[in-house]
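Omission of a single protein chain aside, the complex is shown with its protein chains in their original locations.
Just so it is clear, A, B and C label the chains in written order, and each chain counts residues from 1 on its own.
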Amino acid sequence: MTPTPLKDTSASTPSRNAILLIQCEDRPGLVSRMSSFIFENGGNIVHLDQFTDPLTNRFYMRLEWQYDKFLIRPEEFHAVFTPLARQFGMEYTLHFSDYLPKMAIFVSKLGHCLIDLLSRISDGDIRAQIPLIISNHPDMEKFAGIFGIPYHYLPINRENKAEMEEKELQLLREHQVDLIVLARYMQILSNKMISEYPNQIINIHHSFLPAFVGGKPYHQAYSRGVKLIGATSHFVTEILDEGPIIEQSVIKVSHRDAIEELVLKGKDVEKVTLSRAVRLHLQHRVLVHGNKTVVFE
Amino acid sequence: MTPTPLKDTSASTPSRNAILLIQCEDRPGLVSRMSSFIFENGGNIVHLDQFTDPLTNRFYMRLEWQYDKFLIRPEEFHAVFTPLARQFGMEYTLHFSDYLPKMAIFVSKLGHCLIDLLSRISDGDIRAQIPLIISNHPDMEKFAGIFGIPYHYLPINRENKAEMEEKELQLLREHQVDLIVLARYMQILSNKMISEYPNQIINIHHSFLPAFVGGKPYHQAYSRGVKLIGATSHFVTEILDEGPIIEQSVIKVSHRDAIEELVLKGKDVEKVTLSRAVRLHLQHRVLVHGNKTVVFE
Amino acid sequence: MTPTPLKDTSASTPSRNAILLIQCEDRPGLVSRMSSFIFENGGNIVHLDQFTDPLTNRFYMRLEWQYDKFLIRPEEFHAVFTPLARQFGMEYTLHFSDYLPKMAIFVSKLGHCLIDLLSRISDGDIRAQIPLIISNHPDMEKFAGIFGIPYHYLPINRENKAEMEEKELQLLREHQVDLIVLARYMQILSNKMISEYPNQIINIHHSFLPAFVGGKPYHQAYSRGVKLIGATSHFVTEILDEGPIIEQSVIKVSHRDAIEELVLKGKDVEKVTLSRAVRLHLQHRVLVHGNKTVVFE
Partner (left out) sequence: MTPTPLKDTSASTPSRNAILLIQCEDRPGLVSRMSSFIFENGGNIVHLDQFTDPLTNRFYMRLEWQYDKFLIRPEEFHAVFTPLARQFGMEYTLHFSDYLPKMAIFVSKLGHCLIDLLSRISDGDIRAQIPLIISNHPDMEKFAGIFGIPYHYLPINRENKAEMEEKELQLLREHQVDLIVLARYMQILSNKMISEYPNQIINIHHSFLPAFVGGKPYHQAYSRGVKLIGATSHFVTEILDEGPIIEQSVIKVSHRDAIEELVLKGKDVEKVTLSRAVRLHLQHRVLVHGNKTVVFE
């Protein structure tokens, strides 16, 4: 059987949009100044969302506009925009809708999140290319195979952890990966890797954080006797299970649900929660400040 | 016992904001033009949300700004804004956050939606004054009493329907009512009343519309054997149960739920759904076009 | 205005049912033995639910049968059933559907849970009588008034806590209360009171336990940046927020929700969650073992 490569769905995008994510201290005139900047340079705004946190007075904005008739070329944008950004003290990132982000998936033994992601990418529901899958187990190679994705089996143990992670980093750099998704990857990443990909690593934790931090959350949920179980998708930071939360969901359970049943029900919540978080991030709808996210849905 | 009037919660609003709701055909430069208009006249935008329907090319916007230092006085706004509105073909409405809207509540025998609304208004969670409650039954008068709200018992039957509704209209006009809420009011309004309050009458229908239009929706749900029941809050138009939907919710049911149990579970969904819709409308977050709503949450 | 006493809804019960709640170690033949015991004594079973926890091998059962033609009189039941119960080592309680339980409600300043409960009792959706409401604040007296319920304002402070609680206990004993509901009562009960009412005190905690134990859970939720907030109804035990959970619910929130908005959205979840838990308990659907509940819905 010939593998069916994930199709490049970028062709179906009717036109090129630019997305600008901004954050800075709030000041009067920001929205006006930004929307005028786009308009005066020939851009037609198709989406604008903004938010000011009243407690911190911090301003967040997402601007999306049609780029086709925009007067500033992509390679010139930084130079043209810098004075304005400096004036307001903005942090910003610029993205283009026709760029297909490169996403590495890490997985261990359980495949439901991986398969769900690949199925969505195959349908064009999540727009990304997957240059590689990395795993500490061989089990999921067959699913990588049908999509023609290289599968790197790197068995990690206590002795070789540093060495293996160095290999992983080389692979990620080599493929110029934009995003790492931990699709039920049961290894703790080193601070070195985390700091090389700040707010670019998305994990799914199988509990409704901050309840049941750490290992075996379904066992913890079972012994506490909760009536709902959940899943949390978050950016990975150096403190375990403490990174900025992107998306959370729950599902009802009862006394009849043994731990195996909690695991099974939890899978549904995990895969949907992770895929939503990945999609929101790849659509450039998530901004991070400190330990919290602003999600412009 | 002395009745406890609903407190005027407007005092707790720190400052006066203006909210402008706009809709028109989409054209480049709208966001820029509008935000500049506010900024150049001394307004600090605290919330901007916009949406363009790609199918109809219609543009919707909600703009909220601090009015304290705004250079245009409220009574001048219309004159100053008209040329800009005309240029873009805008329909618009202007609202002020310190105005306490006047809301009439219609109720029949079931009080759960009424009590829920009054309890929220009493807590300041919904900001409104209730100049009158109208009912075709006397049962709910006691709840009106504790809040010191006049209760008009107008028993309607086939013979006196036109006459009674005329009385209702007189009362509504007399109190200059901004919004009518049908809190499980089991009478069909005449077209005359509906046309006098376009998109100003909010109803709660006890099903997940468009399923189970018309009477006895829980009986219909029971005989169809559905596994979820719902409630729909919508603006009232001349076609029964066909008005623009503001909010919908559902709750799980099973074969064990007899019709009485569906009614009981449905009450929870009805009251929460209606109260949310009323709150969204009173915060000027709902725009209507044709048979659909745009809700800027 | 004359107060409207809560109606005695027991009259609407068509016939008297008995409900037997049983737990013991699992052994073959338990279901057969129990159902035969009921049948042979002239009872027609209308509901039977059972559960065996595979980890602890503990058996739980709820049996409901029509009592009208049952051969054993209520006052004889204990004597007749004791040998069977002893043989299997059963703990059991017997309840009758036409008994109207006596429920005391404790409340502080926030009334949404209290009003929701009273509204449901008034509608007959929860079957109970309320001989008294106890509060450390005077605010909610007006709502007690319309239902003609005595309101005991007992302001507690550090100095008088023991004395006040003694008064509360006297009131509870005097009224032979079956159940205490803490409807957002912001005082920690003494171990003395808790041990006098084991598994008879139901609290609503305004978070999705075990997340955000203790004070100000919405502040905790806000600073963690969660995307869902919740409420937990549980029996009160000596360890704060650690008692057996009866019911939990959540609601979606976003970065736009300031703490005040979390509080407001949380109220909806709190009142619905508490009322469901109270209703389940009063229908004798909740069994407790250790720190967990079995809920026969």
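The rule is simple: a residue touches a chain if its C-beta (ideal position, glycine included) is under 8 Å from a C-beta of that chain, and two chains touch if they have at least 3 such contacts.
Computed from a predicted structure; not experimentally measured.
A.B. asks: Can you say which of B:54, B:83 or B:215 touches the chain missing from this structure?
C.D. replies: Only one of B:54, B:83 or B:215 touches the chain omitted from view, namely B:54.
A.B. asks: Quick one: say which of A:24, A:100 or A:115 touches the chain that got left out.
C.D. replies: Result: among the candidates, A:115 touches the missing chain.
A.B. asks: Thinking of the whole complex, not just what is shown, which of C:15, C:36, C:56 or C:82 touches the missing chain?
C.D. replies: If we include the chain that is not displayed, C:36 is the one touching it.
A.B. asks: From the list B:116, B:178, B:247 or B:270, pick the residue that touches the absent chain.
C.D. replies: B:247
A.B. asks: If I consider the whole complex, including the chain that's not displayed, which of A:76, A:125, A:163 or A:238 touches that chain?
C.D. replies: A:125
A.B. asks: Across the whole complex, list the residues on subunit C that are touched by the chain not included here.
C.D. replies: Subunit C touches the chain not shown through residues 28-29, 31-33, 35-36, 38-40, 44-50, 52.
A.B. asks: Of the residues in subunit B, which ones touch the absent chain?
C.D. replies: Answer for subunit B: residues 51, 53-55, 208-212, 224-228, 230, 244-250, 254-256, 258, 291-295, 297 touch the chain left out.
A.B. asks: Please output the residues of subunit A touching the missing chain, sorted low to high.
C.D. replies: 1, 4, 110-112, 115-116, 119-120, 122-123, 125, 142-143, 145-146, 264, 267-268, 272, 297
Note that in this section only the chains that are shown with their structure count from here on.
A.B. asks: Once every inter-chain C-beta contact is counted, which two chains account for the most?
C.D. replies: Highest contact count among chain pairs: A-C.
A.B. asks: With chain centres taken as the means of their Cα atoms, state the distance from subunit A to subunit C in Å.
C.D. replies: 43
A.B. asks: What are the residue numbers in subunit A that touch two or more other chains?
C.D. replies: There are none in subunit A.
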